[in-house]
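As you look at this complex, bear in mind that one protein chain is not there, while each of the others sits in place.
We call the chains A and B, going by the order they appear; numbering starts again at 1 in every chain.
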Amino acid sequence: MNRTKPKLAIHKFSSCDGCQLALLNLGESLLELPKYVDITHFAEAGPNNPNAKVDIALVEGSISTPDDIERIKQVRENSAYLIAIGACATTGGLQALANLADRDAWMAAVYARSDTIETLSSSTAISEHVKVDLELHGCPVNSQQVTAALADLLVGVKPVSERQPLCMECKRKGVVCTMVTKGEPCMGPVTRTGCGALCPSLGRACYSCYGPAETVNDGALAQRLQSLGLTTEAVARRFLFITSGAPPFRDAGLRLRPPPLETDE
Amino acid sequence: MSAQHIAARRPGFMERERLQGFLDVFRLLGYRTLGPVVEEETIQWREVDTIDALPTGVHARQGAGEYHLEVQSDNRLFAWNHGPQAIKPLLFSAEETLWHERLMADGQVDIKQTLPEVKPTAIFGVRACDLAALALQDRHFLSQQNPDPHYRIRREALFLIGVDCAFSAATCFCTSTGDGPSLGEGFDIGMAELDDGYLAWGGSAKGGEIIDGLSLEPATEAQLNSMIQETDRAAAQQHRFLPGETELKQLYDKLNHGHWDEVGERCLSCGNCTAVCPTCFCYSTGYQRTLDGRSAEMKRQWDSCFSQTHSSMGQFMLRRETALRYRQWLTHKLAGWQEQFGRSGCVGCGRCITWCPVGIDLTQAVAALLDGGLADV
Partner (left out) sequence: MFDPHLPHSAVIDRRVQESPGIFSLRLQYVDTHVQDIFEFQPGQFNMLSLFGVGEVPISIVSDPDDSHFFDHTIRVAGRVTEALSRLQPDDRVGIRGPFGRGWPMAQAEGQDVVVVTGGLGCAPLVSVIRYLLRRRDRFGDIHILQGVKHEDDLIWRRQYETWSREHGVNVQLAADMPGKAWPWQQGLVTELINTLDLNLEKTISMLCGPELMMLAAIAQLRDMGLSDQQIWLSMERNMQCGFGQCGCCQVGPKFVCKDGPVFCYSEVADFLGAKGF
C-alpha cells in the first residue's frame, strides 16, 4: 500500500538564494527526494504553491521587510514542522550588519532614492518571529545536513543538530591547524561545525559562516587573533560578519568595537 | 640512557646508503610502508616507497600554539621531533562504522558487523613517546574483558620501526615522564640516527629476524657513544617538565583551586588538546540513516571532555563551565589514569601545548596547581 507522502515546501525570505542552490546541488539525493516527499513549493526549482499546507517547511532568508513578517506567520501556520536553513534564517545573515549601522546613512549611500524602499529597522532570524522547530546553519546550509534532518523526520524522529566547534571536525578529518602552523586568524574554535572543515582543508582560516559553536570564549580568541597581528577593529569584524546577528557574536563584536558600523568600508 | 639500556640493544651499523634497501625489505614482505613526510607544513604519516620522500634536514620548531618546520643543513631524516598526530588515528580511527543495519521487508532488522580491512603496515620513525602512548591505548582498547575488534585488527597489522629522538622541541618533556627521548619498548626494530648512518636493533622476534637478515656489522664503541650523545642532546634541550606521579595524584586534592578558573578564562573548549593527545580515547556514537529509511550505520567518532554532550544526560550537563572541563581533562589524564591504567596518561609529547590555539601549557597549569604545598586551597 502506498501511503501519502509528506508534503515539503521550500520558502525564500530576504536572502541570496544560495541555500536553495545548495539543495539543487544535492545531485542524486535531490532526484531521490521526490520518492519520499511531495515537493509542493520550491520556486527556484519549479513548483510554485507558497500557500499550501505542508508537513515540513524549509525556510531560507531573514525577516527584513514588513511583508516578510506577514508571510512568515502564514508559512508557520501552514507548516507542521518548520526548519530554518542557513545563516540568514538562523541569525539574520549578512544583512543583519545593518542592524548595527546607521541605516538611513547606508540607504542614502546605496540608493538614488530611498523613499521607495520599504524595509524594517533590522534584519532578524526566523526564530525571532515564529516558533522554529529546527535550525540548520551555514552560508550556505550543508545540504547533507538537510537531507539527514528530512530522513529523521520521515521516520518520525527528532533530528539532531551539530553544535561542536569546527576544531573537532578538522582534527577528525586530519586537517592541519592553519592558526598554529601559519598564524591564520581562524574562527574555528568558536564556530559551529557542519561544513566539513571546508576552508581549513584548503589551508584557509574559518570565517565562521556557521555561526557560534556551543561554547564561545570570544575574549580568549580575540586576544589570540590580536597577537597574530589583527587590529581590534579587524577582530571585531571577524565576529561581526555573516552571523553578526547571533547573540554571542554580536556581543563579542560590540565589546570590541561599539556601533555604528561606518558606511565607507 | 642507562648502561643496561645500551647493552640490551646490541645494535648493528647500517650505512646511510643501505636505508633504501632496508625500506624495500618491508615492501618485499608485503607491508605498506608509512613514514614521515612533509605535508601541510607539518610532519605527517604517509605512504613512502623511497627514502627521497623523507624529510631531509627538517626540524620542527614548536612552541605554545606554534608549529613551524625549518630546513637545516644537516642530512638527518629524523631530526623533526614529531607531527600533529602520533599513531592514534591509524588505530583508533577518528570516524568509523561499528555496525550496519538493514530493515527487512518482514520487519526484521539485519545487523551486520563492519570490520576494517587492513594491509600489514610498517611505520618508519615512530617516536619513544608515541610508543609509550600506544602501550597505553593498547591497555585501554585491548582490555581483557572487551577488546575492541576494530582496534585489534589494525594493531595486529602494525610493524613499528622506532627511532631515538636526537632533537627535542621546546614543548617536549618526555624525560620527566620517563617515556623518551630514547626508545624504551614496544617497537619491532629500534634505530638511532647518526651523522653517517643508523644503528639498528631488534625489539621483537619478528624485528630481530629482519635485523639478523641484514647482517649488520656490530656497532663500534664510538658509534655507541654517538648514539648516547644524540639522545643526551635531545634530553638536554627539554625545559618543561611534569612532577612525579605521586605528586600528580594530589591534583584530586586541588579541585577547588583558583587556577582552574584562570585556565577556564583562557580555554576555548575547542577539544584540540584531546584530539592530538596520543592517549585520549573518548568517543561518541550516533546513527546515520539513508533517506529511504531502510538502512543505517552506527558510527563512532572522536569526542572530547571539552564538548557539551560529553557530560550531558538529556538536558542535564555536569560540566557547563569550561574550567570544569579543563579540570576533568587534567585530573583524569594525570591522576585518574594512575588508578585506571597503573600510570599517568601523559607521555610528555607536548602536543596539547603546541596545538592549543591559545597555547595553554599543561606543565604550567600543573605547576600552578601543585605549587605551595599539597593541601587544598
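To be clear about the criterion, a residue touches a chain if its C-beta (ideal position, glycine included) is under 8 Å from a C-beta of that chain, and two chains touch if they have at least 3 such contacts.
The structure presented is a predicted model; accordingly, all values stated were derived computationally and were not measured.
Colleague: Tell me which residue among B:2, B:73 or B:146 touches the hidden chain in the full complex.
Modeller: If we include the chain that is not displayed, B:146 is the one touching it.
Colleague: Which one touches the absent chain: B:237, B:250 or B:311?
Modeller: B:311
Colleague: Please identify which residue in B:59, B:327 or B:351 touches the non-displayed chain.
Modeller: Checking each option in B:59, B:327 or B:351, the one touching the absent chain turns out to be B:327.
Colleague: I need the residue numbers on chain A that touch the omitted chain, in ascending order.
Modeller: On the chain A side, contact with the omitted chain comes from 155-158, 160.
Colleague: Which residue numbers on chain B touch the omitted chain?
Modeller: Interface with the chain not displayed, on the chain B side: 98-99, 101, 103, 107-109, 111, 113, 115, 140-141, 143, 145-146, 148-150, 152, 252, 255, 281-287, 289, 293, 296, 298, 300, 303, 305, 309-314, 318-319, 321, 324, 327-328, 331-332, 335-340.
Convention: only the chains that are shown with their structure count from here on.
Colleague: Chain A touches which residues of chain B in the complex?
Modeller: These residues of chain B touch chain A: 39-42, 44, 65-68, 84-85, 89, 94-95, 265-272, 275-276, 286, 288-293, 301-304, 306-309, 322, 354-355, 357-359.
Colleague: Inside the complex, what are the residues of chain A that reach chain B?
Modeller: 29, 32-33, 35-36, 147-148, 150-152, 154-155, 160, 163-165, 167-168, 171-174, 176-177, 179-182, 186, 188-190, 203, 214-215, 217, 219-221, 223-224
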